[in-house]
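In what follows, a structure is listed as structure tokens, so that the remarks can point back to it.
What follows is chain A.
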Amino acid sequence: MPKTETMTKVFARPRSLTEKKFTYCPGCHHGLITRILGGAIDKLGIQERTVVVAPVGCAVFAYEWFRCDGVQAAHGRAAAVATGIKRANPDLVVISYQGDGDLAAIGTAETIHAANRGEAITVIFVNNQIYGMTGGQMAPTTLDGQATTSSPRGRDPATMGHPLRVAEMIAALQAPMYVTRQALYDAKHIAQATRAVEKALRYQVEKRGYSLVEILANCPTGWKMPPVKANEHIAATVTGVFPLGDLVDRG
Partner candidate 1 sequence: MTERQLMTGNEAMAEAAIRAGCRTYFGYPITPQNEILEYMAAHLPAAGGAFVQAESEVAAINMCYGASAAGVRTMTSSSSPGISLKLEGISYLAGADLPCVIVNVMRGGPGLGNIAPAQGDYFQATKGGGHGDYRVIVLAPSTVQEAAELVGLAFDLSDRYRVPAMILADGMLGQMMEPVALPPHRDPATLPPKPWALTGAKGREPNYVASFALDPKDLRELNLRRHERYREIAAREVRWEEVATEDAHVLLVAYGTMGRIAKTVVRRARGEGLKVGLLRPITLWPFPYAPIRELAARVRAVLTVELSAGQMWEDVRLAVEGRCPTPFYGEMGGVVPTPDEVLAEVKRLA
Partner candidate 2 sequence: MERSVVFAGFGGQGVLLAGKILARAAMEEGLEVTWLPSYGPEMRGGTANCTVVIADEPIGSPIVDRPDVLLAMNGPSLDRFEPRVAPGGTVIVNRSLIERPLRRTDVKGVYLQANDLARELGEPRAANMVALGAVVRALGVVPLEAVGQAIGEELGAKGRERLVEVNRAALERGHQKSGAPPSPPHFSRPG
């Protein structure tokens, strides 16, 4: 760490992130998650053998933010693309970074079957309960009653179903090594989520198998809420629907 007479550098951009500016909205958790992931890659020293699979969604550019090899997958297919990479070259560390529309709607089949095969990949699942990139439509994880541009009178469970609990669904399978749900609404939870991401990656490095880290994220723009209020909403309401904690840890 560079040191001068008066100052010590205690915070820096992770080495495994590029200089490219994020395209996320102010206050959005995606940037934080990208940073946590970059830090974990640094910590495990795996930048030179990591491949990041980017989804279609707000994280569509994710493959360019890491100083790692990267690939952009079709909407919903990231788990299948990650499977292909990992099977082709098991020495690579493969991270699939996906949002809720990508992973839990159009990509449900790919998600479940990659998990069920126990593919040795790490899935970072960003659950912000909305389609951000396309302008705030209802996601499979949208809360009951939550208004979106495609559920303007609020999600009606009678015709639109209830929010899909992905971590619980994946935890019901026998193969996954680590399934957890984390949040980022305060410093304590950021620290916990960071440890969870590190563990999920470590399990892959140690060739243990599949892991999924679901992260409850905000979407200030889509939710039409200032970031601080959005964080409070996660703590007060969203965690009630999506309980935090480890669901499976077979490590």
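Please note the rule applied: contacts are C-beta pairs under 8 Å (C-beta built on N, C-alpha and C of every residue); 3 or more make two chains touch, one makes a residue touch a chain; residues count from 1.
Regarding candidate selection, all candidates are chains of the complex that A comes from, given by their letters.
Just so it is clear, the model here is predicted, and its values are computed rather than measured.
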Interface partner of chain A in the complex, by touch - 1 or 2: 1
Touch list for chain A against partner candidate 1, complex: 18, 47-51, 53-54, 60, 63-64, 66-74, 77, 80-89, 91-92, 109-110, 112-113, 117
